[in-house]
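Heads up, one of the protein chains got dropped from this complex, but the rest are sitting where they should.
Let's turn to subunit A:
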Amino acid sequence: MTAALSVRDLTVNFGALVAVNAMSFDAAPGRITSVIGPNGAGKSSLFNLISGAIRPTAGRVQLDGRDVTGQPPYRLLAAGLARSFQITNLFFELPVFENLRLAAQIHETPLKALLPTRRSARALDRAEELLDRFGLTAKAQELAGNLSHGEQRRLEIAVALAARPRVLLLDEPTQGMSHGDTAETADMIRRLAGEMTVLLIEHDIGVVMALSDHVVVMHQGRKLAEGAPAVVRADPAVQAAYFGHA
């Protein structure tokens, strides 16, 4: 089976620093693949490369076997790849509903951009649906900037989901969440896996072990190990670099 997302020898240099060094891995369709590693391992740079935020120095990215290396984010979104951000990256001065409506506008033809917004029914319906699914209906007209941290983290994921991506990149979705919210978000991510391919960066190792079908370990820009969660966890190199002395 073709991998939904395939990364080959992906490399980026920032001056002398090789932030991501010849990374290769596959994300199987409909599965959750996690990227873990200590701070500064290059996980976020890897996400930035895959999502088109920065261009690689070398290497390739393929979506469903199609080369998309170096394409800008808006092309990648059209190709079915969306992402969320580690540092909440919303339209804080706009209402929650408008954040979602903007993200769902991709379901409309370009001509709809010039018609009254209420004519963009698919985008509006999608926004409503996400409000409901993420428990934000009561906050629809609230400015995104006025939401609590947990609500903003949920909206962050909802915005990424609005386009109905086939591949979803989640960059530390539970960052700063309470235990209860973390568990809820983990459940939500597990449910997503049936609908789409998920690539996850996560610091909460419990969440990673519970959710992932496949784990890729990064260390100093390189791939240290990959495999099923239990296998990775037992790997001595991984234990030395990441889990400390286990």
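Operating definition for what follows: a contact is a pair of C-beta atoms (placed from the backbone, for glycine too) under 8 Å apart; a residue touches a chain by one contact, two chains touch by 3 or more; residues count from 1.
By our rule, contacts and distances are computed from a predicted model.
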| item | value |
| --- | --- |
| Identity of the absent chain, which is to be given by its UniProt protein name, from "Branched-chain amino acid ABC transporter permease", "ABC-type multidrug transport system ATPase subunit", "Oxidoreductase" or "Oxidase" | "Branched-chain amino acid ABC transporter permease" |
| Of A:L90, A:I157 or A:I189, the one touching the omitted chain in the full complex | A:L90 |
| Chain not shown: contacting residue from A:V61, A:V159 or A:L199 | A:V159 |
| Omitted-chain contact residue, chosen from A:A28, A:L143, A:M188 or A:M209 | A:L143 |
| Residues belonging to subunit A that touch the chain removed from view | 51-52, 72-74, 77-78, 82-83, 85, 89-95, 98, 101-103, 105-106, 108, 112-117, 120, 123, 141, 143, 159-160, 162-163 |
